[in-house]
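What you see is the complex with one protein chain gone and the rest in place.
The block that comes next holds subunit A.
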Amino acid sequence: MYQDKVVSRPKMTNGNGHEFMLIRDLKYPMKNLNLTVIVLEVGRPNFTKDGREVRTCKVADKTGCVNMSVWDELGHIIKSGDILELNNAYLVAFKQCLAITVNIGKGGEIHKVGEFCMLFSETPNMSEPNPELPNQVNDKRKEKEGDSGQAGNSGGSSGNSHSASSSSGRVRGGRGGHSDPRRGRGGGGKK
């Protein structure tokens, strides 16, 4: 009597053809990530020095959960239970914690594709402190020094070479090797 309720997955316009990643497989410092996640918690806002608002949200898929930094008004719209598709997301490390972030308007996109009806797992939490990640705040200055060289590098290796960057990408100690000009802002969000 009623129409079938087949939920068709919306086609994303972002045509760079990336496969969808699973949270469990995230490794710093990946970028150009496409993920489908469900929002578990939306954190309180923090404000950066330049007045931008950022919230740390906990998002998950069936393989694990990770923190996501959400900027400005998007943080008011996103609710827990929303199922989001992230395009062109990238990973940042802040205080040795992994977080995912999307730069809206600079190639990054967040779309709500549903709510509620998605299974998830809260373990492993990829944002638990990991001493192998660079400690962002204190290493800012060092990064800036290395920025020019490194930025070119990482830009070149973006694209399909996740595996390459992840195997060599484990950063030890304070030598933040891979840096992204956007990362400083992303990092400022976490308290």
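Some points to look at:
The working rule: contacts are C-beta pairs under 8 Å (C-beta built on N, C-alpha and C of every residue); 3 or more make two chains touch, one makes a residue touch a chain; residues count from 1.
We adopt the following convention: contacts and distances are computed from a predicted model.
You can't see one chain of this complex, but its UniProt record names it "SOSS complex subunit A homolog", from the set "rRNA biogenesis protein RRP36", "Protein O-mannosyl-transferase 2", "SOSS complex subunit A homolog" or "Presenilin".
The missing chain lies against subunit A, touching residues 1-5, 7-8, 10-12, 24, 40, 63-64, 73-74, 77-78, 80-82, 84-85, 110-113, 115-117, 119, 121, 123-124, 128-129, 131, 135, 137-139, 173-174.
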